[in-house]
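Shown here: the complex without one of its protein chains, the others still in place.
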Amino acid sequence: MLLSAEGLARRFGYRSIFKNIGFSLNSGDALVLVGPNGAGKTTLLRVLAGLLRPSAGEVKRNVSVGLVSHNSMLYDALTAEENMRFAARLHGTVSNGRIETLLDRLGMLRWRDERVGTFSRGMTQRLAIARALLGSPKVLLLDEPLSGLDDPGTEVVREVIVEHMAGDGGLIVVTHQFERLSAVATHVGYLVGGGLQGPSTMDGLSADSVMQRYRSLLADG
Amino acid sequence: MTPKDAALRLARRGQIVTILALVGLVGVYVRAIVYTPTEASQGLAQKIFYIHAPVAIMALGAFLVTGLLSLVYLWLKDLKIDRAAASSAEVGVVFSVIMLTTGPIWGKPIWGTWWSWDARLTFTLFLFLMFVSYLVMRGSVLDPEQRARFSAVFGILGLVLVPFIHLTVYMFRTLHPDPVVIKPSGPSMPAAMTQTFLLSIGVFVVLYVGYVMQRHALAHLEALHEEEALGDS
Partner (left out) sequence: MASFMRVVTAIVAKDLLVEWRTKTAIVASLVFAILVLAILYFARDPTEVSSFAVAPGALWVTFTFAAMVGMNRAFFLERENRALDGMLLTDISRSAIFVGKMTANLLFVFMVELITIPLFVLFFNVSVLARLPALLLVVAMATLAFVAVGTLLSSMVVRTRFAELMLPVLLLPFLIPPIVGAVQITARLLHDRPLTEMMGWLKLLGSFDIAFVTLAILLYEVTLDE
């Protein structure tokens, strides 16, 4: 088992963002969590990544975790390569070759000497993914990874996800657009009303049925 | 008993303690004005000393309590402790202001100026500013847990700062000797004055406790109210 959550809750002051979230993630699991904006998807990922302490419950991380959020966590004034080098130095065990390989894999090699501040949303996203992969994490947490990406960008990210899963990794993606990631999902969960419905496996479920279930859960309120 | 009832009970008890202390204060003052000998050189103005000095001691005490509670909060992580620390700080602010206003009122007839950079006045001024900074910072942080953590850090920093401020003011003052200040220091006071002084300190300790009890209860009620208004059903 790569990562598990039990009874997870997070409050802001006295307002509950979510509670009673529990599941476990094994090798080869790609869990897609569907939820509307403001449902606490980003906060949940940050708790799972260890950036936030849960107000209740616990997260067990047995492997290293990488996070790609809608904040790039990059320095606008530095180039793509400089950002990668800095992150690599923090990890300490990353070779120069790996930086090049990752930049190439995410199609960012030709912008290696351009400042991140000049990048489009799609380019920033791809660099953020490259950075997250530097530490060779076994679990990837992705927050709306395809938002703002054009078709080639989306293809690259999908390929990276497939490669990651092929390496016995685990994946948790939060999104409000399930269709775009339905192909990679092995499990689906619904983050609605401050709680988690599921997760259930994707066996026998189509993308349409997932969206139907999601819409009906939203309507219930 | 619900938390709300417990808080209300604490507030009522705090009110009783405060009233007792205020009655005690009147008593101390009657004793100070009527029964305690008047200091020869300063005359009636010296009587303000029986408020001025104890309130300064309590202001420092309130600060130390806030600092120590900050340490305890970091250890126990109970928001109640943070609220108690903040209550102590608020009472401390008030006591500092009393000291800083009674000081000049006493000083003007004796030194001829409203403000002299007397060591204790200066020290209390800085204490006052630190209290205010602490409370201003609390006002700018919305999340109660983050506010508690930040307050605890600031409280501990302030606790360690206090001896340095004292030392700095003392070392600075010894460069420039005071103008002739006639101030009764503890041991050389005649017995009657010392007794009144100690009595006054006792009364102010009780007053401090009473105010903190009420403030703490109020803070608890505020927290309960917020929880009801925003919390999960």
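Quick notes on this one:
As written, the chain order gives the labels A and B, with residue 1 at the start of each chain.
Following the convention adopted for this analysis, contacts are C-beta pairs under 8 Å (C-beta built on N, C-alpha and C of every residue); 3 or more make two chains touch, one makes a residue touch a chain.
Here the structure is a predicted model, which means the values were calculated and not measured.
Although one chain is not drawn, the whole complex shows that of A:Ala9, A:Val34, A:Val65 or A:Met108 it is A:Val65 that touches it. Note on the undisplayed chain: of the listed residues B:Ala6, B:Ile19, B:Leu44 or B:Val153, the one touching it is B:Val153. What subunit A contributes to its contact with the hidden chain is residues 46, 49-53, 64-67, 69, 71-78, 82, 86-87, 89-92, 115, 131, 135.
For subunit B, the list of residues touching the undisplayed chain reads 74, 126, 129-130, 133, 136-137, 140-141, 146, 149-150, 152-154, 156-158, 160-161, 164-165, 167-168, 171-172, 175.
Note that only the chains that are shown with their structure count from here on.
A straight line joining the Cα centres of subunit A and subunit B is 51 Å long.
Those residues of subunit B lying in contact with subunit A across their complex are 142-145, 223, 226-227, 229-232. Across the complex, subunit B is touched by residues 12-16, 19, 194 of subunit A.
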